[in-house]
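Report on one structure; see the data block that follows.
The complex appears here minus one protein chain, its other protein chains still in place.
In this document, chain identifiers A and B correspond to the written order of the chains, with residue numbering beginning at 1 in each.
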Amino acid sequence: MLEVVDLTVAYGPVVALHGVSLTVQDASITAVLGANGAGKTTLVRTISGLVRPRAGSVRLDGRELIRLPPEEIARLGIAHVPQGQGVLAELTVDENLRLGGLWRRDRKAQRGALDETYELFPPLAGRRHLTAFSLSGGERQMLSVGRALVARPRLLLLDEPSLGLARRALVQIMGRIKALVTERGLTVLLIEQNAKSALSVADDAIVLHLGNVVAHGPAQKLADEEGLRHAYLGF
Amino acid sequence: MSRFFVLSLNGLTQGAIYAAMALALVMIWRATQVINFAQGAMAMFTTYLALFAIDHGVPYWLAFLVALSSGLILGAIVERVIVRPVESAPPLNVVILTLGLLLFLEALAPMLFGGQIRSFPPAFSIVGLHFGNSQVAFSPFDAFTLGSVLAVMVLLLVLFQKTDLGLRMRAAAFNPDVSRLLGIRVGRMLTLGWSLASLVGALAGVLIAPSLLLYPTFMDQVLVFGFTGAVLGGLDSAVGAVVGGLLMGFALSYVGGYLGSDLETVGALVILIAVLMVRPRGLFSRHRLRQA
Partner (left out) sequence: MVAVHSRLDRLASRTLGGHLLLALGAAVLLLLLSTQIGAYDNYNLTAVAIFAVAAAGLNLLTGLNGQLSLGHGALMAIGAYTASLLLKDHELPVVLVLLLSVLSTGLIGIVFGYAAARLRGPYLAGATLTLAVALPQVATRYKSIFGGESGLTVPPTTPPAWLGPDFPPERWLAWIAVAAAVVTFVLLANLLRSSAGRAFRAVRDNEAAAALAGIDVARTQVLAFVISAACAGLAGALFAYWSGVTAPAGFGVTLSLQLVTAIVIGGLGSLAGAVWGSLVLVFVPSLTSGMASTLNVPSAIANNLPLAIYGGILVIAMLVAPHGIQGTLTRILTIGRARWGHTPAGGQKGVVDWDDPASDP
């Protein structure tokens, strides 16, 4: 279980999160919604340790993450697919994928995870030995998500995975992730611009507005709230 | 034997050493985007340590290891103590920092090891080899120089391209933030990068010391030529560093041989400017077409 309590984050004078709290249950998908600049990316960057908060706490199964550096947080089984360019363009597709699970050291499982990823994303399989630099935007996004899955994480932070992806690829990815949630108990925090489709896959959701949580609850319930949809979700 | 051939052989051995120096600079540049102007002084220091060991009865090969391993350690210390705290400082500050370290080491060495110019023993004979009844300007020590530089380069290539550790090191250098998200302990990787680079520098030091004599500033020229070689090759290419270093070796040898040794550096300047005017980012730079 991931618990975020009273998280306040500022970049210099700009406060991006004002005392945000949320709880993500194990083996569930929680959507984080909100307009541009709402603080969604800041939230996941803080969880994965890239940003130091001014106050508050982030706990994974009761363990405080706030003082840990990002690499140690990753080693607890938290995989973060960053918004936009998360691939290492200078390395090959294969190397990028291998990097996802290097900290695990169970070579065999790694090999299997790699093969699974190539099965899931056939375009990557054909470009195994090319540098990620040569990939298209959508292919890069596949690589980024695939690399996170290779790590077999407990908690997956997805920051706008739909960016640049064709609908079919996206449906495929989300289908795979749903399966991992039910089969392996994966926990997911999903950031999406498209509130409608995010709410359709998520179990729970929160809505951020200018760094504050303005709504939270079961995804279905939020999707049904007329006022909320109009004010923040735009559908 | 023709003069050209002699000069070429000489250029090859010198070039191997400049290539090692250039490679050391490029490794550090790629890991931390720092030009380590103290690289030569660090190599000078480790060479002095080896000589100190020899003075105290340590056999040559053990002293050789002393130089290399002290290079490893010195590189790690410098990265941890001096470079890490200014990780996010403007690049010029880091330049000044390495210059400060250079001056400091060049003053520290004579305090610890005495100020007089010393000679440094070679591992093998420096007399030219005999083939039949003709002697070539290529000594066993030259062969050793070439061989050891080559060996180190092959080892580094295997490390970086074939091992998980090398993959981690490359990732950490290319994109520290993303690497951290993948659980790579970036700090350790950068320290290791500095260590390995200093080892390569230390190797250059013990290899060139026999022909240059040992004094606190003896590596300054090697640093400049190595740097020129690295820039010539394109600072972010290891292959470029090796090629650039070798080119420098040949060019300096020809200029020195045909035009006079006091024009060597002018020759280096002319070549460098000529290459950079055509390729402002060196011979082996890859121009990015897409945003990385």
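Please note the rule applied: a residue touches a chain if its C-beta (ideal position, glycine included) is under 8 Å from a C-beta of that chain, and two chains touch if they have at least 3 such contacts.
No experiment lies behind these values; they were computed from the predicted model shown.
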Missing-chain contact, candidates B:70, B:175, B:228 or B:253, resolves to B:228
Hidden partner sits against subunit B at residues 29, 35, 82, 85-86, 88-97, 99-108, 110-111, 114-115, 220-221, 224, 227-228, 230-231, 235, 260, 262-266, 268-269, 272-273, 276-277, 280-282
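Just so we're on the same page, only the chains that are shown with their structure count from here on.
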CA centroids of subunit A and subunit B: separation to the nearest Å works out as 43
Note: in the complex, subunit B contacts subunit A through residues 164, 167-168, 170-171, 174-175, 177-186, 288, 290-292
Subunit B partner, complex, touching residues on subunit A are 48-50, 69-71, 74-75, 79-80, 82, 85-91, 95, 98-100, 102-103, 133-134, 147, 151
